[in-house]
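Just passing along the structure, written as structure tokens.
And now, subunit A:
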Amino acid sequence: MVEMNLNRRQFLKLSGATAATLAIVELGFNEKKAYAKTKEFKIAKATVTPTICCYCGVGCGILVHTKNNTVVYTEGDPDNPINEGKLCSKGTTLRQLYTSEKRLTKPLYRAPGSNKWEEKDWDWMLDTIAKRTKETRDSSFVEMENGITVNKTEKIASLGGAALDNEETYLLSKLMRGLGVVYLEHQARI
Partner candidate 1 sequence: MQHTDCALIIGANPAENHPISFRWLTKAKESGGKIISVDPRYTRTSAQADVYASLRSGTDIPFIGGMIKYALENNLIHKEYVVNYTNASFIVKEGYDFNDGLFSGYDEAKRVYDKTKWAIESTPDGKPVTDPTLTHPRSVFQLMKKHYSRYDIDTVTTVTGTPKDDYLKVCKTFCETAKVGKAGTIMYAMGTTQHTVGSQNVRIYAILQLLLGNIGLPGGGINAMRGESNVQGSTDFGLLFDNLTGYLGVPKATVPEHVTLKGFLEKETPKTGYWSNKPKFVVSLLKAWYGANATAANEFGYQFLPKGNKNYSHINLFKAMYNGELDGAFLFGTNPVVGGPNAGKEKEALGKLKWLVAIDLWETETSAFWQKEAGSNPANINTEVFLLPASASFEKEGSVSNSSRWMQYRWKAIESRGEARPDLDIIHELALKLKKMYANSPKSADKPFLAMDWNYGDGEEPNIDLVCKEINGYDLKTGKLIAGFGALLDDGTTSSGNWIYSGFYPEEGKNKSKNRDNKDLGGEHYLNWSFAWPMNRRILYNRASADPSGQPWSKEKAVIWWDAGQKKWVGKDVPDFKAVTAPTEPGGTGAFMMNKDGVALLFAPTLNDGPFPEHYEPFESPVPNAFNSQQLNPAAVIIEGDFNKKGDKKKYPIVATTYRVSEHWQSGSMTRNQEWLSELAGHMFVEMSEELANEKGIKNKDQIIVSSARGRIKAYAMVTKRFKPVIVNGKKIHEIGMPWHYGYKGFATGDTANRLTPHIGDANTMIPEFKAFLCDVRRAD
Partner candidate 2 sequence: MSKQHVKPDMQVKRFSKAFVWAHAINALSFCALYITALPMYIEFFDWLYPILGGPANARLLHRIFAVTFVSPTVIYLIFDHKGFFHWMKELVTWKKRDLEFFTEFVKELFGFKFKHVKQTFFNAGEKMNSILQILCAVMIIGSGFPMWFPAYFPRAVVQWGYFFHNVGFGLAIAVIVGHIYLSVIHKNSRPGYTGVVTGKVPAWWAKEHYTEWYEEEEKKGNFPNLDDPKHKKGA
């Protein structure tokens, strides 16, 4: 599926040092015992997946190294002609999008007037959201305005989406317009 030629440009010609070291490791008498003994090469058995940076609009390629169900390293994708393996500080830190302890991991609900979040399951959340959407749409839907068909609701807004994937923005644009939402904006302006 993903054609990759990993780390091609990153390799340094260490006058045969690489080949030698690797060979020695294979034979089991690595002269650098300290490292071999205590520490496996960090990305040795990781899975590598290419992605595109989620921050600014330059579109740099990033490789995500995953191992034991976590992200162990992120670095520039050397094959991507946009950044040729280079990254800024934000792109380099992509790993912590996964590992940050601040990530939301459960749907949270805040009742009117309440001062706290409550954990809820997805089904309940989406059912309730759908219910609210329908209530508001039904109570505010305008079919005709000054004799012309307008089919809209001016009581629901949708904001954001500049960080979504194209496919997501497409479905969002379609769903919102399908519901008659006219307050439809993303972050191009801010």
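The criterion applied here is as follows: a contact is a pair of C-beta atoms (placed from the backbone, for glycine too) under 8 Å apart; a residue touches a chain by one contact, two chains touch by 3 or more; residues count from 1.
A word on the picks: all candidates are chains of the complex that A comes from, given by their letters.
Here the structure is a predicted model, which means the values were calculated and not measured.
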Using the touch rule from the top, find which candidate among 1 or 2 meets subunit A in this complex. 1
How about subunit A: which of its residues touch candidate 1 in the complex? 1-4, 47, 49-62, 64, 66, 69-71, 79-83, 86-91, 93-94, 96-98, 100, 102-115, 117, 122, 125-134, 136, 138-141, 143, 145-146, 148-190
